[in-house]
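Missing here is one protein chain; the remaining ones are kept as they sit in the complex.
Let's look at chain A:
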Amino acid sequence: MSAPLPLPFERPILELEKQLSDLEKQPDPTAVTRESIRRIRTELNKLKREVYEKLNPWEIVQVARHDARPKAMDYIELVFDEFVELHGDKAYGDDRAILTGFAKLGDRKVMLVAQQKGRNLRERLEHNYGMAHPEGYRKALSKIQMAAKFNLPVVCLIDTAGAYPGVGAEERGQAYQIALNLREMARIDTPIVCVVIGEGGSGGALGIGIGDHVAVLQFAYYSVISPEGCAGILWKHAKHADKAAHALRFTSKDLLELGVVDEIISEPIGGAHRNHRQMATNLHASLTSALKDLSEIPKDQLLDRRYEKFRKIGVFEETIAVGQA
């Protein structure tokens, strides 16, 4: 794994972590050293908790984008017992930004749709930093449709800065394909669970984000536009991204309050990047529980429930109740 740049607010944590690892490396620790190790461990836990409790929205964006944060491929390895990748969109090509295939979660078989950013430079290039083209969204939709045919529930892992804004993407109908995914995912007759694991970048995230249960990791975010993009338009410069991040209210807590997500999945102390295994355990538990709950909903109610879930999102005033038509 490439060494990630330290986040400014993590510096005290990193210093303490360094001290701890130096002490732990000592071959024959004295009683004093052992005592120091214990003390630093306690202090470190306290510090991580304090720093992470107070993260502001812009800092949360940094955590969500952290190079060492677990990516879809990590979860494929740590959460699922098997992954049988299915590549083709049967129309244009295999978009590596979205991986699809059969997977096993315990003894439950599912269709997995996962945006993969990549964990090192080679993977990032291969997966186009998780920014999909229309063929990726088409592949995702066709696999979800197949899942319904074989009564498999669907798990979508969302992690993208956005759908790729390139010439080829426009030529091949990025807008059309995302629109189609929204309409079709709303009416596909099988349970769908969506989890934002890192970045939920606008339409590129929503394109695999219509489901019966939508969850978000504690330090992930899900936004209509990137903070830099919003700052560039409304504050005239991307350097005001921190202000936009505050204004957009896209943290997990905001999303729950606004009724956009159903669940916040806790991260290990100090963020998912500190403990992939613990994060995977938390995600596993959440997916298992959501899929179990959804499997108990009668088929004929599932789509009405999904429709109502999105139908009720939005905040407005209705000044006079006027009956019509």
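Criterion: a residue touches a chain if its C-beta (ideal position, glycine included) is under 8 Å from a C-beta of that chain, and two chains touch if they have at least 3 such contacts; residues count from 1.
Assume contacts and distances are computed from a predicted model.
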| item | value |
| --- | --- |
| Listed names "3-oxoacyl-[acyl-carrier-protein] synthase-1", "Ferritin-like domain-containing protein", "ABC transporter ATP-binding protein" or "Acetyl-coenzyme A carboxylase carboxyl transferase subunit beta", with the criterion being the UniProt name of the chain not displayed | "Acetyl-coenzyme A carboxylase carboxyl transferase subunit beta" |
| Hidden-chain contact residue, picked from the options A:Q115, A:S223 or A:N282 | A:S223 |
| Contacting the left-out chain in the complete assembly, out of A:G101, A:G118 or A:G203 | A:G203 |
| Options A:Q174, A:T190 or A:Q218, residue touching the unrepresented chain | A:Q174 |
| Residue, one of A:K25, A:K54 or A:K236, that touches the chain absent here | A:K236 |
| Given A:K18, A:R34, A:R49 or A:R187, the one touching the chain that is not displayed | A:R187 |
| Where the unshown chain meets chain A, residue by residue | 163-167, 169-176, 178-180, 182-184, 186-187, 202-203, 206-207, 209-210, 222-225, 229-230, 233-236, 243-244, 247-250, 254-255, 258, 260, 306-307, 310-311, 313-322, 324-325 |
